[in-house]
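What follows is a short report on a single structure.
Missing here: one protein chain of the complex. Every other protein chain is in place.
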Amino acid sequence: MSVDLNGLVLNNPVTVASGTFGFGREYGEYIDLNKIGAIAVKGLTLEERQGNPTPRVVETPMGMLNSVGLQNPGVDYFIKEELPYLSSYDTKIIANINGNTIYEYCKLAEKLSNTAVDALELNISCPNVKEGGVAFGRDPDMVYKVTKKVKENTDKYLIVKLSPNVADIKEIGASAESGGANCLSLINTLIGMGIDIEKQKPILARGIGGLSGPAVKPVAVRMVYEVSKAVNIPIIGMGGIMNYQDAVEFFLAGAWTVAVGTANFVNPMVSIEILEGIEEYLKRKGYSSIKALVGQLKF
Amino acid sequence: MSVDLNGLVLNNPVTVASGTFGFGREYGEYIDLNKIGAIAVKGLTLEERQGNPTPRVVETPMGMLNSVGLQNPGVDYFIKEELPYLSSYDTKIIANINGNTIYEYCKLAEKLSNTAVDALELNISCPNVKEGGVAFGRDPDMVYKVTKKVKENTDKYLIVKLSPNVADIKEIGASAESGGANCLSLINTLIGMGIDIEKQKPILARGIGGLSGPAVKPVAVRMVYEVSKAVNIPIIGMGGIMNYQDAVEFFLAGAWTVAVGTANFVNPMVSIEILEGIEEYLKRKGYSSIKALVGQLKF
Amino acid sequence: MKNRCYCKILDNIEIAPSIHKIEMERVDGLGNIKPGQFLHIKCSDALLLRRPISISYAEKDKVGIVVRKAGEGTVSLCNRKKGEILDVLGPLGNGFTVNDGKRVIVIGGGIGTAPLLELVKNLEEKDVTVLVGYKDMPYLVDDFKKYVKVVDVATEDGSVGYKGYVTDLLKAKLENDGADIIYSCGPEVMLKKVQKIAKEYKVKVQLSIEERMACGVGACLVCTCKVKSEDGVKQVRTCKDGPVFWGDEVMLGE
Partner (left out) sequence: MKNRCYCKILDNIEIAPSIHKIEMERVDGLGNIKPGQFLHIKCSDALLLRRPISISYAEKDKVGIVVRKAGEGTVSLCNRKKGEILDVLGPLGNGFTVNDGKRVIVIGGGIGTAPLLELVKNLEEKDVTVLVGYKDMPYLVDDFKKYVKVVDVATEDGSVGYKGYVTDLLKAKLENDGADIIYSCGPEVMLKKVQKIAKEYKVKVQLSIEERMACGVGACLVCTCKVKSEDGVKQVRTCKDGPVFWGDEVMLGE
């Protein structure tokens, strides 16, 4: 069930979302990574990052808040120590990159350009870093600029990951497209907070965190739908996908491919189960390819 | 447990949210309406409105999408037929008003000025009307302008209700404050979509709808916290409050009062139960008034 | 004051594939019950909203519902076990008007037959014909037979009774015998046919309809439907003003 994202060809349209799958090793013990369309690795930064203090997680009604804060070993370590393992699988590798400045994004792109990664995912939307991050994702001009600059610094297929914490996501998506993005991925997490009423302080050490999981699905589906009407590049849809039915909602709304995030934590085998479910659905509904389903919402 | 919202004094800090409590009659069969701090009535418009076609509701993971679309009998009917009933109770009445233009908002305010309503709630955030609505709520200048104009046309206590579908809610709240709002209420619903994968069309006849219920609580608490740091006027906090623990989260985050919405649908008695829970919590924690709890988050 | 009720499940049996009959305690809080009213039931902790389920029959100390597994909520409900406690709101809605006319036809389709059981129990003095239609496996037929002599069954696949739609039986009955009033509950397509046939034969008809609900008590306005009246088309709430409407007024699927 391969899918061609205008240049990036995946074996199938079920990928895993950045930050929810580490660098693949852990879930490699549960599933055959060859069966996943692509793996978006944990967000990378130029230097190693310690991330935020713990607690870093709160469970919320059918969702979770995380404030990992981009803990990662740095891009050089990734290239040397993690990429070879990942490359041994027949799956696409998406490097999720995170800078505080346009310069840092470009530097990251440069470093990854001559490696085995198949695509870069520009995370301009992580709510868990203090500078840069969110500001980038909210301002259409900045989105255009950072996309364009990164694109100038790499030959890699470029995905821009959008933040849902905006008033008009169509506009942001369109800016990324103008800047030269090959593909958009959405949504990243919504910003939220959880409070311990006995201790009278936020549960997360950092106060706020990113909301993911089923709770956000209705917002994610709406945004994918909106953005798909506003751009002409492929979309990777995500946000609360727990089963094949959820995935099909995203395809109908206009996603070419889906990414599974939080659901991995609940069921390490879920991505494979979702893939199988999609296959059956396509058969049952008489579609010959996933592409035929994309954007078929009757509305 | 009375609370003074800088001029609007409520018997207690548990109110019910607009659109979830009709004009009070239905839940008046289940609870003593005198025991509620305030009732925000269903959103009013100048003329009677039919609202959107059905289906108007989708259940989502720990949330619901609605697209009622401001069905209401019009402000004149409200004043004549519903207000007398409501006025017979010892509770504050908040008239939630909805216009497509600044003129309409002003006209609504004027019509309600010499009536028994205790406060106006300017809904600049309803996602279920085609013109006006959302656009107002997203643009700080418009928010300033509409607030100022309405304030000029009424002596009533003025609440401005904020939309969560914005990039920076602090900015919007501050604009409403500058425009002369006496109080802010938040959050209204997040915009979402649900798809029927068998019929391959949106479940809501109108496609999109407003997400409410526990799913949105982390976003709501975060926004109340942010806005409370940015303004000096009282806040009515709402979004997914199901029990007293949720309510206390909002108080700690900076809400002076809470509003219960979707929870009424699950349990018609919930507002009273929440009130009792808050009373016990205050006693247990040694607070002499609700005001003493507001904004006490240690962070 | 009204209140929500906690009713212990007395019995839960599968009476046909994916169809469960659940009997619960009739606690005092439930008060009076009219045929055609429904309960708004919290089916599971994992689901936010309640689900509307008709009262199928009410006895002195128990209430019965018949549930079809349609999705997550009804599946959870059907999985609830004897001894567990159900959180219910109700009885809600207007219910059928039972004092009109002598010769009565009661016509139900599928799970729509459930509320008609309590109805026929309340039509004892009348001359009642029950027509019930199913896709394949009928259920509740014996229950109807406890109260009325004539219970005609139709199945789409012909496995039991007449092969075809139950509305064909209605037409035949009206053609042969006529009637003073028709009561009906079932899927929308069926109700539309019943409405049309009733109009054709100039017989009064009450239809119990379904609409997605949130509050169930009339406050949220998500469940509206349209009725024609003298002063034009009006929007009414299925949960509070319905679910039973007069066939010459309610506008189905509009």
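Lettered A, B and C in written order, each chain numbered from 1.
Basically, a contact is a pair of C-beta atoms (placed from the backbone, for glycine too) under 8 Å apart; a residue touches a chain by one contact, two chains touch by 3 or more.
Computed from a predicted model, the values in this text were never measured in an experiment.
Participant: What are the shown chains that the left-out chain touches?
Facilitator: Those shown chains that the absent chain touches are A, C.
Participant: Going by the contact rule already stated, which one of A:Val3, A:Ala38 or A:Val68 would touch the omitted chain in the full complex?
Facilitator: Reading the full complex, the residue touching the unseen chain is A:Val68.
Participant: Looking beyond the chains shown, say which of A:Tyr30, A:Tyr77 or A:Phe299 touches the absent one.
Facilitator: A:Tyr30
Participant: Of A:Pro55, A:Gly180 or A:Gly295, which residue touches the hidden chain?
Facilitator: A:Pro55
Participant: Please output the residues of chain A touching the missing chain, sorted low to high.
Facilitator: Touching the missing chain: residues 19-22, 25-27, 29-32, 42, 50-51, 54-59, 62-64, 66, 68, 71, 213-214, 262, 264-269.
Participant: So which bits of chain C touch the chain we can't see?
Facilitator: Interface residues of chain C facing the absent chain: 44-46.
Note that only the chains that are shown with their structure count from here on.
Participant: What's the fewest number of moves from chain B to chain C, given that each move must go to a chain touching the current one?
Facilitator: 1
Participant: Specify the chain with the shortest distance from its C-alpha centroid to the centroid of every protein C-alpha atom present.
Facilitator: If we average C-alpha coordinates per chain, B lands closest to the whole-structure average.
Participant: Since chain A and chain B share one sequence, what rotation angle in degrees maps the C-alpha trace of one onto the other, as a multiple of 5?
Facilitator: 180
Participant: Approximately how many whole Å separate the CA-defined centres of chain A and chain C?
Facilitator: So the centre of chain A lies 47 Å away from the centre of chain C.
Participant: At what distance in angstrom does the C-alpha mean of chain B lie from that of chain A?
Facilitator: 33
Participant: By residue number and range, which residues of chain C touch two or more other chains?
Facilitator: Counting only residues that touch two or more other chains, chain C contributes none.
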